[in-house]
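With one protein chain held back, the other chains of the complex are shown just where they sit.
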């Protein structure tokens, strides 16, 4: 255990939760009981509840989305079951003026900035109302091509630095994303210009069916930071308190002019890649069972209750409220009217060029003109 | 000094040759006199002369090319003045069956595999005869887009491994190339599949006008190897004997199944980026003067003579022969007839598609057909 | 179609010891579309290789493999994820033979599931064929049914030059057409008349062939005999068949999913007016995707070329 009251999980056999795989990962929940209680009680007032509440909301969203997919209300959906801790921590550890750059896996973080849950659900329903208000929430549109969001975050953060605005940017990604060129170019650039940016890489050990050992020979992704001359830290992705701490430290360093940080939140993908994926084809379901107890919501709840920071009823209440809210949202999901193709076409450019104007969208375009076709 | 008789250059102030910048770089020429003599005398018979001879040839080629460019016989030319040591070593440290993947900066390495010098010169003369016979020399066509050749070398080496053929591949690049995504994706992939490949990165501290400090915060590029889980070694790029040794070690490791190596050959770009570049615009000419004594041909010559491995007259003879040969080649450069555009068009596909057939290359294509145009 | 592709791949792996497959999740998982299901089990993980998530890297590696005599067949997982490999494809793969003065080629096939109509998320419905067909040294081939998929894939693996083999994923699980037990290589440059007709030609490729055929049915009810020409080869176009169709029918409508500007339909129209102007009874009309990002899936049916849209164009051509 370290002087600041946090610790490092011990090296236990690889493969298992908390094993060598998690070696060097910052933990709070893995501390001894007394230290853990002390840590939670030492948190700013209300923070533990807020973190728990955010996680609950994320869980409710995710569960509802999976149900809606099964019901055919939404399309393929990339569940983030098990990543609620690191995602909740990432938003709460930052200030509202800081920018977030999510991927398909962080669909709902924008709702932690008060964007209605219906918005990201609509995206997976194939409805343009699913694009949230980027400027209002300071959350970029989700990026589907892996790793493409990293350079955006670097540029935004660099911009903040050039204008001395004091905010930072955080980009999300997975273990697979670290193989992509855009990850490398972004990290290198960020370090060179000392951009106030956090690369939050959730190493869940799988990229669809590809295990981390086929992805890289350096499965401790935080070690990759050395290639860029920036700090790299590991944290237990299931541990909301440790994640909060690590991300906040990185943000503070960035704000102080200390440049970028690579945060590796290490864990395991508890669910499938998405609703179209069947993990039993490519990984041993027994491993899933081994990891299941790491499920973060239950662990957080136990720790919060253990520390006496909240009563079980209070947590239950938070939970039911979140689940009820999402159920209601889901029920109303079909209600939003669909914009016409003409309206969509009008949203591509500020000044819509002629090929996208309503009278020319369908063909033969002259047939829709008031005037008769040129040859008649 | 290390047990094997080679050493590591001492850390002296950065910026100067052999300074901190070169710290950790393997050296032979930088050893004490006795050790250096001993090392050279311990080399396989004739090797020192062969290395010197190869360097001489490369220098003669480069000087001639610059002259031809000034005379307007060839176009822009990327001189490699000062990189003769690392380039000569790279070819001689490998076997003839090993594949090389050069860039614009290693135009002439193919001539060390007995390709006539006229061939690469023709390339810079804008003549397709400049494309050498790739299969015969096992040297890929030069790659102009920075870093794109790294994945090719990985794939080739991986192929050798899959087929148990025992050869290795070597890809060249510069400090600037390490910022590119293709470098990253190639290194990562090579390490994952343990491809028998050598990434030979010549860190000459400049990418056109961009100094290494604007390129990366980890100017000791060999350290980047850690991110991929492969060995990274530094070597003095001006030291042909050290380069030979380091590359041969890497090749042996690769052949034994030990996977890829990142070799950083560190030095300084003694000349301009190319014939169109004027370095005094962006760097202090006094630094050039500081580095000028590192010029590798003279240093090699001195060491060879000092070690008694060859007599000065023998070296002079080699040199005059090389320079005379290149002068002759240059004089005959204009003689090769130019293929017609029709022939060029016929070289793009094995089965030339109709838009590239002679009768359709120019327009209006029907006007060249035997038959009259469709509407007449 | 996805089964036919899997069978053709198995056939290639069995016949050609130098052939291998590479891509994301193609091994034990059999690819996200199951095109390679069972192949790793059958041929081993040296022949059916899962790669890291690095399209430029593994397409580049495939180029290197092809240089030294292997015959890699690369799967790109979805449409838009070919963009990171763009430089390797257009600045490298397409130029290798030319860089050897025609002497050596790169036997390289890039399999690219593409196109809309599958209720997929953003960037999972792009149709980038025009991009590759504009860039020199690449062949672009698009089958429209299981049989042509198997035959053309086989031909692509034997062509000796890089082929961008685009698979209309909307057709992957369409129907269950009978396919021959063993494929023989098709003609990589030939369009196919998939319906005869003398009044009008509907030119289409990929998933749009189905739309064109349905439109032709409706036109037949109107007494208009529409020929349907399945392009199959996007580069080069089958000029002879296109000109023949123009001469035979005098009226042509081209259907494409991709955005209109600088697309394949425009190339067809330009070619026909250039070389068959005398035969044309009406302008060549284009029914295409719109010059905008492929819409999120609730709107995709309105944005995709549809039977009514093809009919409108066909009728306009007939009325011209």
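When the chains are written out, they are named A, B and C in that same order, and each has its own residue count from 1.
By definition in this document, a contact is a pair of C-beta atoms (placed from the backbone, for glycine too) under 8 Å apart; a residue touches a chain by one contact, two chains touch by 3 or more.
As the structure is a prediction and not an experimental result, all values here were calculated from the model.
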Could you list, sorted by label, every displayed chain in contact with the chain left out? A, B, C
Which of B:39, B:64 or B:125 sits in contact with the chain that's absent? B:125
Missing-chain contact among A:52, A:99 or A:206 belongs to A:99
From B:27, B:177 or B:204, the answer for touching the chain not displayed is B:177
Residues belonging to chain B that touch the chain removed from view: 75-76, 104, 123-128, 130, 144-147, 176-177, 179-182, 207-210, 214-216, 276, 281-282, 338-341, 344-345, 348, 353, 355-356, 361-364, 367, 373, 375
Chain A positions in touch with the non-displayed chain are 99, 101, 128-129, 131, 133-135, 140-141, 143, 145, 148, 150-160, 162-163, 169, 181-182, 184-186, 188-189, 192, 344, 346-351, 353-355, 364-366, 374-375
Go through chain C and note every residue touching the omitted chain. 56, 80, 83-84, 86-87, 90-91, 94-95, 98, 122-123, 130-131, 133-137, 235-237, 258-259, 261-267, 269-271, 273-275, 277, 282-286, 291-293
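In this section, only the chains that are shown with their structure count from here on.
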If every chain is a node and each touching pair gets an edge, what shape is that graph: line, ring, star, complete or other? complete
If chain centres are mean C-alpha positions, then the most distant from chain B is chain A
When the C-alpha atoms of chain A and chain C are each averaged to a single point, how far apart are the two points in Å? 35
Quick one: which residues in chain C touch 2 or more of the other chains? 51-52, 54, 56-57, 84
Of all the residues in chain A, which ones touch at least 2 other chains? 179-182, 214-216
